[in-house]
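Note that this complex is displayed minus one protein chain, with the remaining chains in position.
Chain IDs A, B and C follow the sequence of writing; residue 1 opens each chain.
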Amino acid sequence: MTAPVSLIDSTGLAAALERFADERHWPRYHTPRNLVLALTGEVGELAEIFQWLTDDEAACLAEDPARFTHLQEEMADVLMYLVRLASVTGVDLDAAVRDKLVKNALKYPTP
Amino acid sequence: MTAPVSLIDSTGLAAALERFADERHWPRYHTPRNLVLALTGEVGELAEIFQWLTDDEAACLAEDPARFTHLQEEMADVLMYLVRLASVTGVDLDAAVRDKLVKNALKYPTP
Amino acid sequence: MTAPVSLIDSTGLAAALERFADERHWPRYHTPRNLVLALTGEVGELAEIFQWLTDDEAACLAEDPARFTHLQEEMADVLMYLVRLASVTGVDLDAAVRDKLVKNALKYPTP
Partner (left out) sequence: MTAPVSLIDSTGLAAALERFADERHWPRYHTPRNLVLALTGEVGELAEIFQWLTDDEAACLAEDPARFTHLQEEMADVLMYLVRLASVTGVDLDAAVRDKLVKNALKYPTP
């Protein structure tokens, strides 16, 4: 019997975020509900990048350095709050996506 | 000179999601704007889990197996759409979070 | 001096929602943070309606009765949580939109 293949490894990021929070005495603010609200805020900022773009413009964001940097920052913020939420709620993100992929494969069989 | 330390490795998940989409002829639907709307939908489902909970109840979600499974699923959905969005827009999530952590460290110096 | 023109009158809806909540002993759940999370959940459901649609399909939603009813329901949910949030936080929505329109007119002068 072999260990399941890992699809995502966020242990380094989780540790970096925990240390970052600890050094600033932030853990008391990092409750699950606070982090979900913060995640919502960052997803809103991500949506703002795309709100007035055509599909063609959105597909070419990488060609506009300023906008692309902004996109990277907002995606980083979403990811960091999601990984932090996983830490404080005890969710194993790698196991979570492996389980969900199996469920999705059953729900959406290949044609 | 050494390579920067990786904080998150999502290459396996990105590849699995691409294969999953390819097998179902979904890539034409996976435009950046569609994925942002789908991400918003999943963050909404994540928020619904927490909307009527007290902070104490939210901190103990892991003790309620049904709710915890639901939480894992919604967090997996958010993560999968975020990783898929990174793939189609060309964002390197690991580089993005490393850059953002440096910016955050400058913005919020330790006390 | 004349009273400012009302742009939106939601007093009837606010009263109906308050009575609805009172009859079910829900006011203790209707804290500002809970209502913001619930609002996020409903906006997520609204986004889901549009996530895989082309702009042309989205523009013709009224021609699909089932989808249009779904759209009406989700927009109603968003509006009801917003009006309820205004009630519990003491925000006068009519005054708020009048003030914001003035600010927007200064920010975006006509060409």
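By our rule, a contact is a pair of C-beta atoms (placed from the backbone, for glycine too) under 8 Å apart; a residue touches a chain by one contact, two chains touch by 3 or more.
The structure displayed is predicted, hence computed values, not measured ones.
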item	value
Visible contact partners (per top-of-document touch definition) of the missing chain	A, B, C
Identified contact with the non-displayed chain, of A:S10, A:N34, A:Q72 or A:S87	A:N34
On subunit C, residues whose C-beta touches the chain left out of the figure	5-10, 12-13, 16, 20, 23-25, 31-33, 36, 39-40, 43, 46-47, 50, 53, 55, 58-59, 61-62, 68, 71-73, 75-80, 82-83, 85-86, 89-93, 95-97, 99-101, 103-105, 108, 110-111
Contact set of subunit A toward the excluded chain (per top definition)	29, 34, 37-38, 40-45, 47-48, 50-52
Residues belonging to subunit B that touch the chain removed from view	33, 36-37, 40, 55
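Everything that follows uses one rule, which is that only the chains that are shown with their structure count from here on.
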item	value
Whole-Å separation of chain centres (CA-atom averages), subunit B against subunit C	27
Rounded Å distance between subunit A and subunit B, as computed from the means of their C-alpha atoms	2
Residue numbers of subunit A (touch at least two other chains)	33, 36, 40, 55
